[in-house]
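Working notes for the structure below.
Left out: one protein chain. Kept in place: all the others.
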Amino acid sequence: MTGQALQAVIEVAGARVSFGAVKALDGVTLAIMPGECVGLVGHNGAGKSTIVGVINGGLTPHEGTVSGDGAVIARYGIIAARSRGVRCVFQELSLCPNLTVVENTRLMHRQLGGFGWRARARAIIGRSLDTVFPGHGIDCELSVGELSIAERQMVEIAMAFSDAGITPRLVILDEPTSSLDASLAEQMLAHVRRFVGAGGSVIFISHILGEILSTADRIVVMKDGRIVAERPAADFTEHSLVEAMGSVVKGEERRRAARDLANAPVVLEHAGRGLPFRARRGEIVGLAGLAGHGQTGMLMKLHAASSGDWLPRKDPAVTFVAGDRRLNGVFELWSILRNFSIASLGDLSRQGLVQADAEAERGADWRKRIEIRTRDMGNGILSLSGGNQQKVLFARALSTRAPVVLMDDPMRGVDVGTKQEVYDIVRQEAANGRTFVWYSTEMEEVCLCDRVYVFREGAIVAELAGEAVTEESILAASFEGTAA
Amino acid sequence: MKLRLSADAIRLLIPALSLTVLLAAVFWLQPRAMSYVGLNLLFNLAVPIALATIAQMLIMAVNDLDLSMGTFVSFVACVTATFLRDAPLLGVLILAGAILVYAGLGVVIHLRNLPSIVVTLGMSFVWAGLAVLMLPAPGGQAPDWVRTLMTAKPPFVPMAIVASVFIAVIAHFLVMRSSLGVLIRGVGGNQRSVERAGWSVVYARAMAYGLAGLFAVAAGIALVGLTTSADANIALRYTLLSIAGVILGGGEFIGGRVSPIGAVVGALTLTLAGSFLSFLRISPDWQIGAQGAILIVVLALRLLLNRIENREKGR
Partner (left out) sequence: MSALARLTRKPWIWSWIAAFVVWFATIMVTGGASTLGLSQAALTFAAFSIVVGIGQMFVITLGPGNIDLSVPATMTLAGTVALKLMNVENGMILPGLLVAVLIGVAVGIANYALIKALRIPPIIATLSMSFIVQSAAIWTNRGLRIKPPSVLADFTTSMTLGVPNVALVALLLSLLAWVLLEKTIYGRWISAIGQSMAAARMAGIPVDGVRFVTYVFCAVLASLAGYLLACFSGGAALNMGAEYLLMSIAVVVIGGTAVAGGDSNVPGIWGASLFMFLVVSMLNTYGLGAGIRLIMTGLIIISVIMLAGGRQPGAR
C-alpha cells in the first residue's frame, strides 16, 4: 500500500443479510471513495436501509466484509464506525426532544465534556448550522421538541456535519430533504457539494430524483437486495432511473380480469390533502407509493372514522389486518384461538358470555380453511412462524362480518407460498362483495388491485385504474419530478 | 424578531404564578404573615418536602417512579434521630449504604427491565421495616448540629426561604447544567439515541437513583431537624406529595422533562396550600383536598397552554 491510489473510506464486499426468508442483501459490494457523493435509489424493500445499516455499524452482515482505508475491519460496530467519522442522519428523530440543541450536541459528542462544555458545544453546532444553512435563525438554547419539524431536521443534518474532535468523513443522508422546503433543501445540497469538494464522502438517499441527479457523482440503483445499476450520474436521466428501478424482465402478471365496478355502491370515502379517496363494494383498492408516505395514516383514519371508542358496535363496519404484527396485531400472551377470535367475540357469545364451543368450532373451521400450521389452536401465538401468525390475523379479520377489510402491508416478510394462498382468499372474498383497502409495498400485490392510489408526502398524488396499474406508472408517480 | 418563550420558561410560569397568587392571598387575608417569623412559619415544613421532591424528580427524569420515597425519608429520619446522634460514624455509614442501595436499585431495574413501581413498592416495605426496628415507638432526638442548622436565623430572610433557594440552585446546576444532568435527562428523552452515541445507560440510571437517594437522605435529616424527634411513620405522606410536587412544578411523567426550580416551587405551593385554607377559616379538613384541587387546576392549565403552543407551532 503506497497510498498513491485513492482508498475507499468504507468498502462493503459481498454482503449478505437475510431476515428470515427474506434476503435483504444478496451479495452487495459497494465502495465509497473520498470526495464523492453516491446517490442510492430503489423502491421499497430494495435493500437501501439494510446497506445503510451495514455501513453505519448497526447491522453485521451474515456474510461479507467491511473494510476501511484499505484494511478489513474485524469487529465493525457503531462505535468503530463513529470513530472512523461515519455519521448518519436517520429518517426518524434521533435527538432527545426534551434537551436543547446544545445539550444534544453534548450527548452526540462524548469527548466534549469538562468545564465549559456548553460554550464549546454551542460553538460547534452553531458553526455547523451557519455553514450548512446560512441564516437559519435557530436558537440553540431551545429544546428540540420546540423546534418545527424542518428545524429539527436541519439540526440533525448540521449535527452530522459538525466536527468535535473526530472529523466527519462519510455522512449518510437518508431522505434528508423530506421535511425541508425548496430553499433549505437547496442550501443543504450546496453544502453536500462543498463537503464532497473538500474530500468528504456522502451517501444520499432521496425519493426526489432531480436532487439525486444534480447532486450525486455516481448513482447506485438497488432492487431485491442487489445492485442492478451503477453508473456516473451524468449517464442517467429521470426516465432511465425509473426504468432501472423496475423489473428487468416483465414477468407474466397475474392480473385479474378487469371488472366493471363503476355502478357498485361506494362504501368508504375520505377527503384529505390531495385526491379524494373512495372505495366501492367488492373492490380491491391499492394504496401504493414509497413506504412511510402516509398510507398507514390513511388506514388508521379510515378505521377510526368507523369504529367506536366507547361503546361496542353491533355490526362492525371495518376490520383491520396489521402489517407491524408486534405493534398492532398480535396479542403475545394469548393462544392462537384467542388471537383469532378477539374481533368476532360478539358473534360467539350469549349475554356477554363467550361460548367456548362456538369459538373452538369456528377456530377449527378457519384453521382448515387457510391452513394454519399448528397441531393445537390452544398453543401460544408466538409458537407460530411469522407467516402463520399473519394468516391468523387474516382469519381474525375475514371471520368478522365487517364489509370492509383494511390491510396495512400485511405481507411484509411472508413466504411466497403463504402469499399465494392469501391472494386467492382476497380474490374470492372480493368476488363475494367484500371491499379491500390494501396498502402494499410490493409491486406484484399492487398489480392485483382494481384501482390504485399512489401516495407521496402524505397525500394521494395519482389514481390509476385497470390497465394503467403498472409498475412503471406507480414508480413514476412515487418519485417526484418525473412526468407521469 | 418575535419574542419566543422557551418551553422551560413556560413550564416554570404556571407553578410560579400559582405560588404568587397563593402567597398574595395569604398576605391579604393575614397581613401579619408578611414578616420574618410569619414567612418562616408558612414555609418551615417545605424544606424537607422540597428535598424529597427533587429526589423524586431525579427518578422521574429517567422515566421511572419511586413509591418508597415516604418510607425511605421516614427511615432516614429514624437513623438521624438515633444512630447519627449517638454513633455519628455508624450513622453516616448506614446512610451512605442506603444511598448505595438506591444506586443498586437503578442498576437492577435497568438490567432486568423491571417496573420501577413494583420494585420501589417492595423497597417501601423494607425501609418501613427497618425504621420500625430502630424506633418501634416515636422517639429519638435530633443531633444538635442538625437542630442548629434547621433553626438558624439568618438576617433578613428566614431559613426556610434561604434553604429552598439553596436547594433549587444546587439541583438546577446538577440536573440542568452539568453533563451528568444532560445524560440523565437524555435517557428520559430518547434512550436509544443516547445508547447510539456510545453512552452507558446503566451508569446514567445508577447515578440518577444514587443522587435521588442523596437528596432523600437530606430530606430525612432536615425533617428531624424541624421536628426534633422521629417516628417510623413520620414522612409517609411524602411519597404522594413528592410526586405531586414534581408534576406541579412542571415536570412530566415521561420524556425526561423536569424542572428542579419548578419542583421546589411546587413543594412550596403544596405547603402553602394548607396554610392558605386555615387563613380562609375553611376547616383544615380540606387541606389535602386543596392540594389535590391545585394539582388538577395546574394540570388543566398546562394542557390549555400546550394546546395553544401546538396551534402556534402548527402555523
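Chains: A and B, in written order; residue numbering restarts at 1 for each.
Note that in this section a contact is a pair of C-beta atoms (placed from the backbone, for glycine too) under 8 Å apart; a residue touches a chain by one contact, two chains touch by 3 or more.
These numbers come from a predicted model, not from an experiment.
The chain that is not drawn here is touched, among residues B:A24, B:L93 or B:L133, by B:L133.
Checked against the full complex, the candidates B:L114, B:A152 or B:V165 give a single residue touching the omitted chain, namely B:L114.
Remark: the residues of chain A touching the chain excluded from display are 303, 307-313, 316, 319-320, 322, 327-334, 338, 342-343, 345-346, 349, 352-354, 396, 400, 402. Residue positions on chain B in contact with the hidden chain: 63-65, 67, 108, 112-119, 121-133, 136, 236, 240, 243-244, 247, 253-254, 283, 285-293, 295-296, 299-300, 303, in rising order.
Heads up, the rule we're going with is that only the chains that are shown with their structure count from here on.
Put simply, the C-alpha centre of chain A and that of chain B have 44 angstrom between them. Interface residues of chain B facing chain A in the complex, by the touch rule stated above, are 4, 6-8, 177, 179, 182-183, 185-186, 188-190, 192-194, 196-199, 255-257, 313, 315. Interface residues of chain A facing chain B in the complex, by the touch rule stated above, are 78-79, 82, 93-99, 103-104, 106-110, 113, 117-118, 139, 141-143, 145-146, 148.
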